[in-house]
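Only a single protein chain was left out; the remaining protein chains are all shown in position.
And then chain A:
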C-alpha cells in the first residue's frame, strides 16, 4: 500500500506540475495579451479584447468534470488515450490556462496607471514595457498566483481521478470509497494536506523574497 501511495503521489505531482507548466507558458502570455489589448486605444484591439475575454469566460464557466468529457476527442487526438495521468493533463491544462490568464490580468490591472504613463512618456515599445515594467513589477504577485494555480490543480487532479486519471484522487475513490479502506483515505488526505502546505509555504516564501 505504501508503494501505491508513493506512486499515486508522484502521479498527482506529475499531472499538477506539467499542467501548471502549460498554464504558465500559455496563460501568462494570454493574460499579457488581455492586458495590452485593454490598454490599447485602437478600435480593433477593443474588439479583439472582447472576443478573447469571452472565450476565457466560457472556459472558466464550464465545470471541470464536464470539461473533461467535452474535450475527450481532443484528449484522444493529443495523447492517443483518454485514461491515465498523461491524458488528464489535457483537460487540466485547458482549465488552468484561462484561470492563469485571468489571475495574471488581475495582477497587471493592479499595477498603477502611473507606471503605464511613465513607460509611455519614456517612449517605451510594448515589448520593452512588458519585459522591463509589467513582468518585473508584478513578479511577486505572479508567484502568489502560480501558487494558487498549483493548489487548485491538485484539487482538480482529484476530480480527474474520478474518471480514470490516476493519482491520489483516484486512489481515494478506488480504495477509500469503493473498498471502505478508511486508512488509505486518511493517508491520502494527509498527503494532500502536506502537499498543499508545502507548496503554499514555498510560494509565500518566494513571493516575499521578490517583494522589494
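Here, contacts are C-beta pairs under 8 Å (C-beta built on N, C-alpha and C of every residue); 3 or more make two chains touch, one makes a residue touch a chain; residues count from 1.
The definition used in the following text is that contacts and distances are computed from a predicted model.
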| item | value |
| --- | --- |
| Complex member absent from the view - protein name from UniProt, among "Biopolymer transporter ExbD", "Methionine import ATP-binding protein MetN", "Phenylalanine-tRNA ligase beta subunit" or "Thioredoxin domain-containing protein" | "Methionine import ATP-binding protein MetN" |
| Residue among A:76, A:132, A:179 or A:205 that touches the chain left out of view | A:132 |
| Touch with the omitted chain, as defined above, among A:18, A:33, A:65 or A:124 | A:124 |
| Residue numbers in chain A that touch the chain omitted from display | 41, 112, 114-115, 117-118, 120-125, 128, 132-133, 136-137, 139, 210, 212 |
